[in-house]
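All protein chains but one are shown at their positions in the complex.
Should a chain be cited, it is by its letter among A, B and C, assigned in written order, with residues numbered from 1 in that chain.
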């Protein structure tokens, strides 16, 4: 039975018009049509990843509800592939289904105030007593923390070994009383992210992903997937920020100048090249795990979003001097291309910081892709607790 | 008596129309009108540097010969200020007059095949026996070596101390039989530079500039002056490469496109800003020694020359596909803006390498001007001979 | 010493003025205070503005002493703007002491000058802040035969702090410049990208007005104000860039990652070296524009276009680098970097974008575009 037959069977048994949304999503998951490249029993069929597009299109055409993927992006894009790769059978069974249906929202507790680009220097401690870890520390830049049921968390479990070797990876219960979530207002005016204070938070050892001390490797899977999620989506031509600016350009001939025209043509070309690059990368990877090349797409995406959103404000002239709303809100969804030009301009500044700064991504490309030598490092082999900070 | 009175007196005693060129130049030197900011007796009057322009203009208007400064640029721009600052009275008396009149051409023996950006790692050895140094090694990128009477030379006199501390600075006789000059052809087709092989070259200790082991500090004076000489000349608006391209633009309307127009306007603006920057720097320095800011002008100059010469080739279209002459020659004079567009394009590539690469200049600005910390260094305190190469 | 050419340095008097302004700004508007001010109901720091005007005479720097000013000039005015840019100060200096004052001087409206020069009256020029010099005379406000004005002008800088509006309007005999009491206008504050220089929409409905200049003077007076504003804005942009560069350099010396100061990483060092180089260029270009405007040089239009083309883009780049190189902290509302980013971006649009100023050079220096 090919995937489209399975879609038809699902629709025959669960008419979207009459089935409860959540029931339909659960049934879709159980039919292996959630993410077809996942294994059978975990929402998939072990089918080629490319077939997912067929499934999605067919279901959308039939009026089936989707799982509102933007609302649960961190779960889908980062937690799920990590759980799939490193999770125990129990963990996969427990977490993946409600993650995919959206019943449980996930967030990510990685960055810390003192560990930004140098993420591996993180200082949040996790100490094991019996079969329970107790976690203390502070995390930052956590989107969805105030709506999340679970978090993926990295914490230091051994300060006596070099920094990359003393980290472990956990699933953290965000309803634990030791979790304190505070909104963090950003330059757009809204508080899309949070600071998360962890005080005596308890995590059963059964919620550890991967071996003790190997959390850094586990986190690489998360980060590589994050970068692909940020920069690597399939796009039609003029998808994303370039489409926004091109539409304004077409609708507002009175705003055009030769200077802006040349910049727009350059950015349009860059955007098309980035789109083709992503398309080629997807054709290459097709079924594999994303590697460091994902960093390339995120880098290109950030550069384009910033150039184009800056151009848009200039193109708008007097209108570019306005802003839609500075009110502090805590949005559940974030659309980089949403709201007005001023918001897009400011929000795009984060694209080269969140999920790995562009500087860190260039280091990764230079070292892992081009094989250029690392810089002299003084901290690499030093026990974490002895590194000067 | 102000400087213009002195000029008139010189002209009265030595009518340029009837005086031998060299005699006139010697008389001008002796009158203190060579470089007025030099001390009296050494070609100057201890006058403000800015007055030189008045002298030059007045003499030029009177039909007086000049010292063909482009032919002896290294002597004027680099050797002379270094000799003035670090030379003994004997050295200043011996060298400056024939240097300025052009009777003796100078060249510079600094770079080595293994010591480019890391100039202080140089390996040419100088060993003292009695009061004579014997020098062995290889230098490269030496312009005018085949016409030069003297060279400024840095060589390692103590391999047992860290690299910056074991260097001394000499005046080397280019007619020594141990000096072997070989032309080095470059990408333009011509051999503007030379390789210089030094085998048992003998230098009297009296020809050392500055203390033994302090050659690196002496060389800084040379290098700072070189950078000012390369990037820091006073220019009229549209002086240099921008004027060449602007002239073509005006003469050839059929070549214009909006894309090239925008790039030209951008480069024109950049050139004008660089010109004003140099003008402001000269007003600031007025009498002082050039500091690290000279690096800024050289950096800007190289960037502009490369952008504009690349633009010019594109502007010319079909003509840009041609080249004037690949014949290997050994030119005595080099004009970056001379010959045809293809030559200018290729020659400009050297502007960001010679006299300190743009990368080294950025390091200098970051550390010496902005005060940013140095990178971790493994070689700085190691004796030179123990540094792995 | 130099016998010819522009003076691109700062005189001792200018340096003294800078010190005074900087001290005042340090006292009144450290970054935290600016942010709190911008979020309050009164986004202008009017106490600071009064102190600038009364104690330092900054509002009347370009006004001759006989009309109550300091009798200094545009070079000194530019120094104040550098400092205002460096502190992102929320005062109506550009609108009142630069744009409006230049109009009053160009119109010879000497009776209005003393109170504006003293800062007891704050004035604003009723054009959209994005208006570039060299354009057509604005036609959005009509002057009626009875001397009243009717029309609407959007995105006017500093109008909400102004008691006096200078309004370009077109009457039966052509363009004119008019003085309107702000109480006779409806002034509605917009939500502006730049939190430190609020814009307002000004609506006039048969508002009583006094004509300051008629068709023979008004267009040139308005253009002189816009050109002066654009040229001096380059000094504000320089100040923004300098703050951003200095703040970033200081942060990178301090912030350690990978057991090293971030400022020791070569890629960052090279970017900052390039930024420094372009900031040094901005200082030269902005000084030249101020000097050329101050001296009435025939090269002033070129000087302004070059300064705006360079400084407008540079300030934005410096502010963007400041945010980027501060990492996450630079994205927060509580760090002042965003105040500079927003002011730099708004300044880039103000009085003509860099692109428009570069295009102006095409005609000014004889580099015409393609023959269509």
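By our rule, contacts are C-beta pairs under 8 Å (C-beta built on N, C-alpha and C of every residue); 3 or more make two chains touch, one makes a residue touch a chain.
Nothing here was measured: the structure is a model prediction, and the numbers come from that model.
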Contacts of the hidden chain among displayed chains = A, B, C
Out of B:21, B:71, B:85 or B:349, which touches the unshown chain?
-> B:349
Would you mind spotting which of B:19, B:62, B:134 or B:186 touches the chain that isn't drawn?
-> B:186
Option from B:63, B:253 or B:317 whose C-beta touches the chain left out | B:317
For chain C, which residues reach the chain that was dropped from this view?
-> 265-270, 372
Kindly note down the residues of chain A that lie in touch with the hidden chain.
-> 48, 50, 54, 246, 249-250, 253-254, 256-258, 261-262, 264-266, 268-270, 272-274, 276-277, 279-280, 283-284, 286, 293, 296, 299-300, 359, 361-363, 365-367, 369-376
Interface with the undisplayed chain - residues on chain B = 111, 115-118, 121, 140-141, 184-187, 189, 257-260, 306, 310, 313-314, 317-318, 320-326, 328, 342, 345-346, 349-350, 352-354, 357-359, 362, 375, 377-379, 382, 387-389
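The rule is short, and it goes like this: only the chains that are shown with their structure count from here on.
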Connecting every touching chain pair, does the picture come out as line, ring, star, complete or other?
-> complete
Averaged-CA centre spacing for the pair chain C and chain A, given as whole angstrom | 41
Quick one: report the Å distance separating chain A from chain B, using the average Cα coordinate of each chain.
-> 54
Chain B residues counted as touching two or more neighbouring chains | 258, 261-262, 375-376
What positions in chain C touch 2 or more of the other chains?
-> 260, 265, 268, 358-359, 369
